[in-house]
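The structure that follows is given in the form of structure tokens.
Yeah, one chain of the complex is gone here, protein chain that is, but the others are all in their spots.
This part shows subunit A:
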Amino acid sequence: MKKFFKPAILALSIITLTACSSDDDTPDQINEEEVINQVVLTITETGTTNTETYEWNEGTGASANIVIDAGKSYEATVGFFDNSDPANKEDITEEVIAEADEHQVFYEVASNTLTITSAANDIEDNAGNPIGINTVWSGTGTTQTSVVIYLVHEPTSKTGETRDDLGGETDVQVSFPVVVN
């Protein structure tokens, strides 16, 4: 009988050893990568240096109403950031541009008083599609509206009238209130 207990003792000691060995390790903290928690919209009146910056931050939302004058044209640039550590803010826009083929920024306006088109200096992907980083905004009449900015990953189409036309996965979906005066 005695010899049969040997494997049992061996197995028990393995269990005991493993159980003890992993007890004191403290796991490494993971600071989530690939996070986007800030969208920054820089809007400059065409032909001037009048620049306004609007932010959308995770947790607090849009910083202020975007105000534009009817009849004027504005050049807008969108930026995506990881602001988890404000001392070391990371610009994700660069990654989006580096992978232009797989990304598209889409603007959905809740009213036809505001039009947003791709700017001449917009970034293009390898197929020549402007990806919507740089845009031109213009408004008519007097309205309070909103614009939803989408960053779409791996869109099935890079052109379309609505968000549905683009397919793909939504990486960013933020809404900015807009006042057209």
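Heads up, the rule we're going with is that a contact is a pair of C-beta atoms (placed from the backbone, for glycine too) under 8 Å apart; a residue touches a chain by one contact, two chains touch by 3 or more; residues count from 1.
Rule of thumb we're sticking to: contacts and distances are computed from a predicted model.
Going by its UniProt record, the hidden chain of the complex is named "TonB-dependent receptor" among "Lipid II isoglutaminyl synthase (glutamine-hydrolyzing) subunit MurT", "Aminopeptidase", "TonB-dependent receptor" or "Nitrite reductase (NADH) small subunit".
In the full complex, subunit A contacts the hidden chain through residues 1, 4, 7-8, 10-12, 14-16, 18-19, 22-23, 25-34, 36-39, 56, 58, 84-85, 92, 95-96, 98-99, 102, 108-112, 148, 152-154, 156, 162-164, 167-174.
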